[in-house]
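Just one protein chain is left out here, and the rest sit where they should.
Going by the order they are written in, the chains are A and B; count residues from 1 in each one.
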Amino acid sequence: MVGAWLFGAFVLLAIFGPLFVGDPLAYVGAPHGSPSAAHWFGTTGQGQDVLAQVVVGTRVSLLLGVLVGVVVVSVGALVGVSAALAGPRGDRALNLLINVFLVIPGLPLAIVLAAFLPKSPWTIAAVLMFTGWAWNARVLRAQAMAIRDRDFVAAAICAGESRLGVLWREVLPQLRALLMAQFIGAIIFAIGAQVGLEYIGVGDISVTTWGTNLYWAANDSALLTGSWWTFVPTGVMIALLSFALVMLNFGVDELANPRLTTGRIFDAWLRTRNASVGPDAATPIVPLVQDGPQEDARP
Amino acid sequence: MSVLRFLASRLGFYAIAAFVALTINFFLPRLLPGDPATAIFGRFQGKLQPEALEALKEAFGLADAPLFEQYFTYLGHVLTGDFGPSVSHFPEPVSAVIGQGLLWTVLLVGLAVVISFIIGTALGVFAAWRRGGRLDRWLPPILALVGAFPYFWLAMLMLYIFGFELGWFPVRHAHSDHLEPAWTLTFIGDVLAHAALPALSVIIVSLGGWLLSMRNSMIAVLGDESIALARMKGLSPRKVMWRYAARNAIIPNVTSFGMALGFVLGGSLLTEVVFGYPGTGYLMLEAIQSQDYPLMQGLFLAITLAVLAANFLVDIALIFIDPRTRIRR
Partner (left out) sequence: MSTKTRTPVMAIRNLVVDYVTQEGPLRVVDGVSLDVHAGELLGLAGESGSGKSTLALAAMRALGAPGVIRGGEVLLSGDNGVEDLLRMSPARLQEVRWSDVAMVVQSAMGALNPVLKVRDQIIDALVAHGVPKARHAPRVAELMQSVSLPPETADAYPHQLSGGMRQRVVIAMAIALRPRLLWMDEPTTALDVIVEREILELVAELSRKEGFGVVLITHDLPRMLEVCDTVAIMYGGRLAELATVDVIHRGGARHPYTSGLMAAFPSLHGDESALQAIPGDAVSLRQPPTGCRFHPRCARAQASSGCMDRTPPWRQTNRLGVACHRADEPE
């Protein structure tokens, strides 16, 4: 719940926030000015307003994160589920592809790719789409295989339904919760990676994003000059957004995994009766007399 | 026998992965839209020695030979460890520039990742064992919050607080400038002091991931009949926890340890940048700043090969942990 509200706040900030702050690149005050009434978050080493940069940066970073998230999960689902339904030979080829992309370290590849390509946030997005899908494909392949082997899907295949039909009607609905969780995870990955790539300097440093904010903070010797306000707000925003998404994911996990809820209900029920499961995990004993009449009315 | 077969099949896989990385590396500069290679090349003309220009020309595919011939020349060079000369460190070859950086990265990241994996896994075991207990309720959300910060940002914050403000740790480099590398206690101590803060920042951020995945796989194993049986057999809770539950729950985690290594390493490269730690990450920054493309490509390959090698070590560890890799039916 907290996660959903917080994420909603970020979306609103990304859409409307830039209307309320000034030009993030304008020279508005003395460089490295600490937070004040005029500049709540202080000014950068270039004399720009940090608050404006953080707010404007939200727009590009969030948009890019969501975009990369959608593509990465879609590609992952396409490759992973195809592998699961493709038959042994196709599966072997696709699985090899997935594993190769998994084992080649993504960030160094992304850095080199981005360095060669024209500098822009869209380059970063494209590069992250290319390097980021394999993990999703791996997880979705495993899950789709488990579903494929269940009786009702096997029955649908035997009944002569086409592969596409099976995929659409039987497999995808089962994957919905997992896809949602993966999407959320992919946004976190995309934002973190984007910020990292821009920080190391392969992004377009004239565009205001969270990543370029941190690039400039480092470039203007934020640490040496002690101007912590140039990098702390952006970092906190990234962390808050990621945290909101992580919390959202915990919620999705609970929906997808009823066992988690069952365990929680069981523990709470035992606690109200002063019982618990001991370290030997022996079945707890709660004599009937402890309960009120409404509970035992059931025969 | 089947141990060898297992290792051979893994080696085959790494060979394919390495080959794919090499091929991407080769085609990178040749597939660029609008021929920016020539543009970049043009920028260097007149500023560099002719030999360096020649190296760039080869790296960018501006050489006159047909593509497939270039490809085989390139493969031959790479296989002999020849990545060409570095543009920014000319005339030093790329391989020499990378060599030392890789050593520092392996030291820093190796240390941090192994410590983080061990602590995170152990915490995951305890959290799952006392499910809903204090550890289980507080640690995962706290670590999720900490893990939500970008690696390098947390590094910046820690460097600012503990390095610049409090002065507890050295703020740059892998060792003090006045010390010559040697196997002396002073030098080793100095190296560890320099590695402590960057390593700590990597450990803190990556801990949560290991904890959560071990916790989840442990919870799954704890639901198995083998655990119910072990308990009924009268085994002590400690024995059930470690010998029957954790011992099995760690297997999928060790497998994903190899896979996650590349990811953690990527984050650690940026940490190096923050701390000015002279590893491959810092070299990468230098390469980007001076547009030293041969060095960048060499770094990418070196890091990839290092990750593949680390994965092979993980496979060897798996042989000891999981008898199913050791003995087929």
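In this text, contacts are C-beta pairs under 8 Å (C-beta built on N, C-alpha and C of every residue); 3 or more make two chains touch, one makes a residue touch a chain.
In this text, all values refer to a predicted model and were calculated from it rather than measured experimentally.
Peer 1: Of B:V78, B:A230 or B:L265, which sits in contact with the chain we cannot see?
Peer 2: Of all options in B:V78, B:A230 or B:L265, contact with the hidden chain holds for B:A230.
Peer 1: Can you tell me which of B:F6, B:Y244, B:Y282 or B:F300 touches the chain that was removed from the display?
Peer 2: Selected residue, touching the omitted chain: B:Y244.
Peer 1: Please give every residue of subunit A in contact with the chain that is not shown.
Peer 2: Residue positions of subunit A that touch the missing chain: 261-263, 265-267, 269-270, 275, 277-278, 280-288, 295, 298-299.
Peer 1: Spell out, residue by residue, where the missing chain touches subunit B.
Peer 2: 223-226, 228-236, 239, 243-244, 247-248, 251, 321-324, 327, 329
Note that only the chains that are shown with their structure count from here on.
Peer 1: How far is the middle of subunit A from the middle of subunit B, if each middle is the mean of its Cα atoms, in Å?
Peer 2: Each chain reduced to its C-alpha mean, subunit A and subunit B end up 21 Å apart.
Peer 1: In their complex, what parts of subunit A are in touch with subunit B?
Peer 2: 96, 99-100, 102-109, 111-113, 115-118, 135, 138, 188, 192-193, 195-196, 199-202, 214, 217-218, 222-224, 226, 228, 231-232, 234-235, 238-243, 246-247, 263-264, 267, 279-282
Peer 1: Sort out for me which residues of subunit B touch subunit A in the complex.
Peer 2: My answer: residues 13-14, 16-17, 20-21, 24-25, 28-29, 32-33, 36, 131-132, 144-145, 147-154, 156-157, 159-160, 163-165, 171, 231, 237, 258-259, 261-263, 265-267, 269-270, 273-274, 284-285, 288-289, 293, 296-297, 299-300, 303-304, 307-308, 311.
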